[in-house]
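Part of the complex only, each chain left as placed.
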Amino acid sequence: MREVLPRLVLSPSLFLILLFVYGFIIYTGYLSLTDSRMLPSYELDGFGNYTKLWGQRNWLIALQNLAIFGILYIAICSVLGLVLAILLDQKIRGEGILRPIYLYPMALSFIVTGTAWKWFLDPGLGLENTMHLWGWESFTFNWIKDRNMAIYTVVIAAVWQSSGFVMAMFLAGLRGIDSEILKAAQMDGASRWSLYTRIVIPQLRPVFLSAFVVLAHLAIKAYDLVIALTNGGPGRATELPATFMYSYTFTRNQMGVGASSAVIMLAMIASIIVPYLYSELRERR
Amino acid sequence: MEKLLRAALYSVLILFAVYYLLPLFVMLVNSVKTLDEIRGGNMMSLPEVFTFEPWLVAWSKAQIGVEPTGLSPYFINSIMMVVPAVTISTALGALNGYVLTKWRFPGDKIIFGLMLFACFIPFQIVLIPMARVLGIIGMAGTTSGLVLVHVVYGLGFTTLFFRNYYAAFPDELIKAAKMDGAGFWRTFTRILLPSSGPIIVVTVIWQFTNIWNDFLFGASFADFDSMPMTVALNNLVSSSTGVKEYNVHFAGAVLAALPTLVVYVVSGRYFVRGLMAGAVKG
Amino acid sequence: QESVEVLHWWTAGGEAKALQVLKKDLESQGVSWNDMPVAGGGGEQAMTVLRARVTSGNAPTAVQMLGFDIKDWAGEDILANLDELAAKEGWDDVVPDALKDFSKHDGHWIAAPVNVHSTNWVWANKAIFDELGINQPTDWNELIAALDKIKAAGYTAVAHGGQAWQDATIFDAVVMATGGPDFYQASMIDTDPDALGSDTMKTVFDRMAQLRGYVDDNFSGRDWNLATAMVINKEAGVQFMGDWAKGEFLNAGKVPDTDFLCFRFPGTQDAVTFNSDQFVMFKVGEDRQDAQMKLASAVMSPTFQSAFNVVKGSVPARTDVPNDAFDACGKKGMAELAAANKKGTLFGSMAHGHSVPAGVKNAMYDVITAHFNGEYDSATAVEELVNAVESAQ
Amino acid sequence: MSFLQIDKVCKSFGTIKVLRDISLDVEEGGFLVLVGPSGCGKSTLLNTIAGLEKLTTGEIRIDGNVIDDLPPSERNIAMVFQSYALYPNMNVGQNIAFGLEMRGMPKDERDVKVRDVAKTLQIEHLLDRKPGQLSGGQRQRVAMGRALVRNPQLFLFDEPLSNLDAKLRVDMRTEIKRMHQTLGTTIVYVTHDQIEAMTLGTRIAVLKDGIVQQYGTPAEIYNDPSNLFVADFMGSPAMNLIPAVVRGNAVEMARTGENPLVLDFKQLPGDVAAYEGRNIIVGIRPEAITDADNRALVRDGQQAVTASCLIDVVEPAGADIFAITSLGGKEVVTRLHQDWSGQANQHAELVFNLEKVVFFDPESGIRLR
């Protein structure tokens, strides 16, 4: 009896998760092997969808974009988050005001801020125009219109949204470092620079790991950001796997291809998350 | 020298504050301009003619569907959905965290791993099968259906938060309660729950913002009478072939974001601290 | 009480007001209206929602739908049969054949068409035309000449928003203007590989590239109404856009023929490419069928068609609606629609999903947009077009 | 028959054997202290008695009744934890009353009991405070109160004083001792602290790797350790364990640059004879080596040897002076009178109380008697 009750309590959640997450993953896996177009069909079709998928130029672009976006996004967020956290950790007056300012973008959805960002980045309306109006005529900032640069504007907006959150994580990490270690380093004659590069940052390794996992999954799932900002354009220049999957499944009536791209995405996520989970849960004991 | 450094430090921090505030500033400034001024003017400039009209329109007059209802009725819908969804997912998360840390059994880690991985699935893939299931159990298009969906996909995070929090909760307390004769439930309700303040706040904020901001599920599974705020906002801002009233859009956007903004700013400090306790440490 | 639930994406002021006419009408018959608006992306969002609704077995009574989406849904055997009502009200006689192609499936009525938008319009700033002494161009060369003039005068010649569907809207017109109705039929509707890969098609792409030269640098991602605003504000000379653009002009207080001009894309004067919003009726329980029929009937009533389309900027799907309430552009549109219907030059617009299924359409979008943004030269574009269409089918 | 009988108890976590065949008996009103290095299984044994862990094999009986299958709440056992484990959300009164409440005692009755216990422990004025507002010593008292109020058959204490500072620890130790004497309840008590073990226990069990090394009265454990481990483990400063060679009835301990120190016994224990000419380990506690003026530490009739030794380090410790010399290659700690006036690096006359010397086999570590 004592042993049964806890499992009983856990079981509704487990049931929900198994059905609604893993059941659906299996379902999607199955769909990716069928000839589903507009609505699910259950006729098996082999790996046709996968061949089709990898034949799509858009898919390759999406993957390439994801690589660019993911690397930049994760790198910039981490660096910026770390720098901000370090700066904020210098006994700043007004930290209580700055911190929520850095953090609040996480609370807003891009449904809300997308238009503002689009405006801000638009050369005709936003920053460029403003600079022109303020007299800096030669200023140009038209990345959002530039096929080669548009993906970087997605990075800018995404960094805006998440870097504050990463900052908070690093701040937590910094605050957790034993103050005696910092004192010891001072006694050892470490300059502020070597204090951080040699002593503090190496100790933040676990935070880097957590931040990486959070950011990586956000990068792979990034959807409304792109839709709100560029809707995949100019051309297909900012297509990402998530937008690709959505558009093939729901607007192009190629559900099979969409499902196969979802399976690939899941595989990518799993390849990042599973090792992390494994190490985390093993360490615990 | 030291002073100079300090000044530079503050300038950098304030510069970043500006970066983070810009979009909000754009929204706020343009929500109190007239449409003409927006069309002709500088996005960053302060309004020449200050008008509160767009806010009123967005709240109570804007065309969301056929009727010019404004966002207000959908606000209510969102509340009706958010409150139970947050409550239930938080409660389940707390129970799961409790069992996974204090009533461990073989395989509990695998179960936790399964729940955690669920945080990471892209939601687009569940739309179709979820719709089917909702239809089968007769919850399609209802607020309770939406609540169910949000509970399911919030479970991973709520469980994670509570698990990490309770993991730091001394096992000796549980043992003491057992010695005192408290069973599974009473230990939970009398000992753990009353001490879970910080993590409950974190979880509630997290769930609240996520559910409040959700668009995909709201659009897909809601009915005419259960449509949440975000969907209404989307109807307001992204109508396809009509005239775009940007000032109203921005006002509406800020209105829709208001609850989450308030929540973040008011309890931001608690949130960061709780996040340390519950999430960051992995 | 009887009720209907209607899924649509008409949430902007004018559109919604137009729908209210319908709502009031139904309510006067004791049928309540459950509104289910889902805006965004020309109904993309709504189609996703519809899919979820249908999958969950909770289909709405009626759904606003465009072109091939209707055909796709019709294939799923979940639509209602309106034959009885159509026979009683004689829809067959008043609805153009090209529309019926979508409203009927296997010979059965499944949808009630609301309007016809024609997409091959040119919207011009009259002040600029007058100032530069430009007449309405009637063929490609005149168009280029006019655009050159406008450009030389320092205006943006073509106001355009760089979104795939806007690119494709121009493409439709250029195909029609370059190859004529038969070529349009062969390439855009029948997707005949020979037509798609023909030299004519290469010319089409060349002309697209040529037009690209008249667009300002800042076009990418711009919403169509912002482009319209450029014409209204005398920043740009012309915009190639469907008739919904008229609403923007009217809203800004402009008057047809005095402040702005509307005319067919040069070289397509006789032909009309269209898209048509229709209310597709889904199978519902017996208790709700009566209301559904009332809705269909109301949609098809001439008064509604007139009232709605006056506001919407489009023309009625029925050809027998009196044109008294319409403005100059509207009257022109109605006349030309009727003419094209008679002449057999009324074609579904590829850009708006009325000529090919969504998959093919999007494949074409990809090529057109890529080419318009300079990723392909015209020869490659032709090649890619053939490939893309083939693999999407 | 003993009151608490722990009979051949084994406990494994997975494949790790944490308790191996533990048998201990405690008479009613007895005070059993468990000591041993960290990880030796002390807490695990306590948890098995409490019912918080199921034992793998063996049996535990209280008053003759096997309790192995009873849940903790039905065993009538109270436990005080190292961290006190006070419920942080309840005030002191509620903390103490919680166990009674769970057993369904009505509120007025509870209140009376809580007030009684609080009075005994002099924490009446704290009843409305939350644990977070208490000092370490006060928390400790509340934890005791929580155990006391239930009036259990058996008390378990898991290092209850280790979180207190030295001064408070001494006070609370005395208090626990007094409580035990007043109530006469049976107690099982885990500690790391030598003095606690010696002063509180009626019996001490020394554990290592889940095995009982020795079980006996404090005096037995201290004066009569059954092996090197126990000898080394109990007592602070620890017993000096000096390698020596047996020569007839004497043992010789090497010194660098001097003649060996010879301790001449009237009669060595029987076992030692077999080691003639070979190495053994000689065990002498610091207080059994003292300065010559302090001779009376060696009581009348006890054998003693006086020798001059080179003092390496002098550590005045207030009440005593610890002087360190070197014998058999080992540092040897001696305890001298606080008024002793010798210096480091000089010779001093030291008295070795031979009655207190014990011998061990150098390989097996077993005591030679």
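Read from first to last, the chains carry the letters A, B, C and D; within each, the first residue is number 1.
The criterion applied here is as follows: contacts are C-beta pairs under 8 Å (C-beta built on N, C-alpha and C of every residue); 3 or more make two chains touch, one makes a residue touch a chain.
The shown structure was predicted, so the numbers you read here are calculated from the model rather than taken from an experiment.
State, as a formula, how the whole complex in this structure file is made up of the labelled chain kinds.
Here the full set of protein chains amounts to A x1, B x1, C x1, D x2.
Convention: only the chains that are shown with their structure count from here on.
Among all other chains, pick the one whose mean CA position is farthest from the mean CA position of subunit C.
Greatest centre separation from subunit C goes to chain D.
Between A-C and A-B, which chain pair is linked by the larger number of C-beta contacts?
Between the two chain pairs, A-B has more contacting C-beta pairs.
Distance from the CA centroid of subunit C to that of subunit D, rounded to the nearest Å?
Here the centre of subunit D sits 92 Å away from the centre of subunit C.
What whole-number Å value describes the gap between the mean CA coordinates of subunit A and subunit C?
Whole-Å distance between the two chain centres: 37.
As a quick test, compute the distance in whole Å between the mean CA positions of subunit A and subunit B.
Whole-Å distance between the two chain centres: 17.
Multi-chain contacts in subunit D: which residues touch at least two other chains?
Within subunit D, residues 71 contact more than one other chain.
For subunit B, which residues are shared contacts with two or more other chains?
Residues 127-128, 130, 234, 237 of subunit B touch two or more partner chains.
State which pairs of chains touch, listing all of them.
Those chain pairs which touch are A-B, A-C, B-C, B-D.
Residues of subunit B touching subunit A in their complex?
9-10, 12-13, 16-17, 19-24, 26-27, 30, 42-45, 92, 95-96, 98-100, 103, 105, 109, 111-130, 133, 151-153, 155-156, 159, 167, 184, 209, 213-215, 230, 233-234, 237, 246, 249-250, 253-254, 256-257, 260-261, 263-265, 268-269, 271-272, 275-276, 279-282
Residue numbers of subunit C touching subunit B in their complex, please.
5, 9-17, 19-20, 23, 33-43, 45, 48-49, 51-58, 223, 225-226, 229, 233, 244, 247-248, 251
Quick check on the complex: what are the subunit C residues that touch subunit A?
These residues of subunit C touch subunit A: 41, 44, 47-48, 51, 54-55, 72-73, 75-76, 162-164, 217-222, 357-359, 362, 366, 369-370, 372-375, 391-392.
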